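One structure is given here, and the rest of the page talks about it.
Right, chain A next:
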Amino acid sequence: MKLDSKLPSGPLHEKWDRHKADLKLVNPANKRKHTIIVVGTGLAGASAGATLAELGYNVKSFCIQDSPRRAHSIAAQGGINAAKNYQNDGDSIWRLFYDTIKGGDYRSREANVYRLAQLSVQIIDQAVAQGVPFAREYGGLLANRSFGGAQVSRTFYARGQTGQQLLLGAYSSLLRQVDLGRVTLFSRREMLDLVVINGKARGIIVRNLVTGEIERHVADAVVLATGGYGNVYFLSTNAKNSNATAAWRCYKRGAAFANPCFTQIHPTCIPRAGHYQSKLTLMSESLRNDGRVWVPKKKGDKRHPNEIPEDERDYYLERRYPAFGNLVPRDVASRAAKAVCDEGRGVGEFGQAVYLDFADAIRRLGIDVIRDRYGNLFDMYERITGENPYEVPMRIYPAVHYTMGGLWVDYNLMSTIPGLFVLGEANFSDHGANRLGASALMQGLADGYFVIPYTIGDYIAGTELEVVSTDADAFKEAEDGVKQQIDKLLSIKGKKSVLEFHRQLGEIMWDYVGMSRNAEGLKHAIKEIRKLREEFWQNVYIPGDSRNLNKDLEFAGRVADFLELGELMAIDALHRNESCGGHFREEYQTPDGEALRDDKNFAYVAAWEYKGDGKEPELHKEPLEFEYVKPTTRSYK
Partner candidate 1 sequence: MKKMTLHLRIWRQKDANTPGKLVSYTLNDVTPEMSFLEMLDVLNEHLVAKGEEPVEFDNDCREGICGMCSLVINGIPHGPEHATATCQLHMRHFKDGDTITIEPFRAKPFPVVKDLVVDRSAFDRILAAGGYISVNAGSAPDANSIPIPKEVADEAMDAAACIGCGACVAACPNASASLFVSAKISQLALLPQGQPERKRRALRMIEQMDREGFGDCSNHAECEAVCPKEISIAHIARMRREYMKAMLC
Partner candidate 2 sequence: MPSFMTTVKSSVGKKFLMAITGLAMIIFLIEHLTGNFLLLQSDPVPYNKYAHFLLSFGWLLIVAELILVAFLVIHMISGISVFLKKRQARPVGYHVQGNAGGPSKKTFASTTMIYTGIIIFVFLAIHLKTFKFGPYYETTIDGVVMRDLYKLVSEVFRDPLYVGGYVVAMILLGFHLRHGFWSAFQSLGLYHPRYMPIIYGLGILIAIMLAVGFLGIPIWIYVREVVLKGAI
């Protein structure tokens, strides 16, 4: 396997335009002769499906939910970044590019990130034209808010539901194409394998989740937009159905998996309340603008927070990072919370939480101002915990939120399998080792609306695509493999539920491949995951059969893949002997506990190639070159 990133030459700000000029085009009359499969209907998948159909391609759009609108992009709260500079505060494409590269801790490609910043501007135009009701000022123009990791106000938002509104915009464009007959929707379908013929991605195998039928779908190219793999940790802010199966099966067909260990842990989530906990809920990062984070100074202090006097509280973020205080970036805040909880000073029933206290802010600004700013978040907190955050400090704890790693793609968003394109969170491309707030929506939509329509045309125009039908041997072989796996899973009839395996895997991942990692723990994790995987294939119990809606069966397949992906994450984390972004290795830190990056040895993308079951994956390195931004140490002291 050779990694060719196909980065265009020329000055940074001309790369994308030059590249577009060089890309081959498909004649409009020929476009309708080509079928493209798009898997996933989140921001990236819906926008790609709609745009490709607008161009004239036949699009087949697949999702696992009952409607394309349910994709998990819908849950994004805060906003979307764009270098519009409507606020006249010094923003520019360059500055957005710079913030994103720096925020990603210098582990992403300059050319990709610059293109992302350029396209950000058009995304807002497109969304507004679709009727996305962004927040506005009284004068009728668009409003902006500021977000972590930036010194300008460039985040566009629609209340706390920006992801929902952007997704509904893309979904409506997709449905318009359904109405026009250019998109066919396949909902409640789960992609279980990729079909590769003559080295090119030519189709997929899906399971109809209602009838259990296995279906073959053929196409000239496959676009994968199936999101991230945060659910490998069992507890995360991802939706319950979010999974890595489609991406993982592509990996096993030859697509390299890049930087799997880069996961983002979000510091402000509602802590877990019990063993039965099924998911974690995020509270917007904006809360840290006015809330003060603290824990008791004494270990195991079980007093009610309001009874702990001021001088017995440790406002540890303000103490450790006097310059940024409670507003340090996500990864720093998360690690600091873990550190105090590890010392035994965590609060709440399990000692796995810290306080986020608004008492000072309420005294300073009045309860009405706080209600105006955070009312809906406070309501949500109260709905879930039953506690009133106006009177009692909130309890928060970090939770897995986003995965920067994903399938490796070149500048055209094509994976190492020709004809397989990967968009959005499913690819690894733009966020390096840490993603900035309000950038995920930007990337998903940039990929779908403005990158893939150009690059897929170049592939189709420049590739000889043989006539292929679903009767081809490769389809049969793939379908048989899928059926065998399903039959095998159902035939084990062991003693332990899928949920229990997933929970156990989550615990291993969280404890050893979570917020901070070390070589010994990672080695232990690899061993434990292997053991668990072995047990899974001998002792899992799945009720029901495959000819029907069977969520346990669906989850079994996903957990089986998580059990392999988890190991790859640990292997990747173990090999990366440095601390950068979301990846913190305890061995590589400064004396005062800050991350220590190693640009000399690790300024590369780690792309892993599958070599077969039970074999070690092979590491390929794509060096990262920084021509325009010189890597520096991030400091928030």
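A quick word on the picks: all candidates are chains of the complex that A comes from, given by their letters.
Everything below uses one rule, namely that a contact is a pair of C-beta atoms (placed from the backbone, for glycine too) under 8 Å apart; a residue touches a chain by one contact, two chains touch by 3 or more; residues count from 1.
All of these numbers come straight from a predicted model, not from anything done at the bench.
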Going by the contact definition at the top, pick out the neighbour of chain A in this complex from 1 or 2. 1
Residue ranges of chain A touching candidate 1 (in the complex, touch as defined): 47, 50-51, 54, 65-72, 74-75, 84, 86, 122, 124-142, 158-159, 161, 164-165, 168, 171-173, 175-176, 178-179, 185, 187, 210, 237, 239-241, 273-274, 276-279, 281-282, 349, 380, 383-386, 449-450, 453, 497, 499, 541, 543-544, 548-549, 551-552
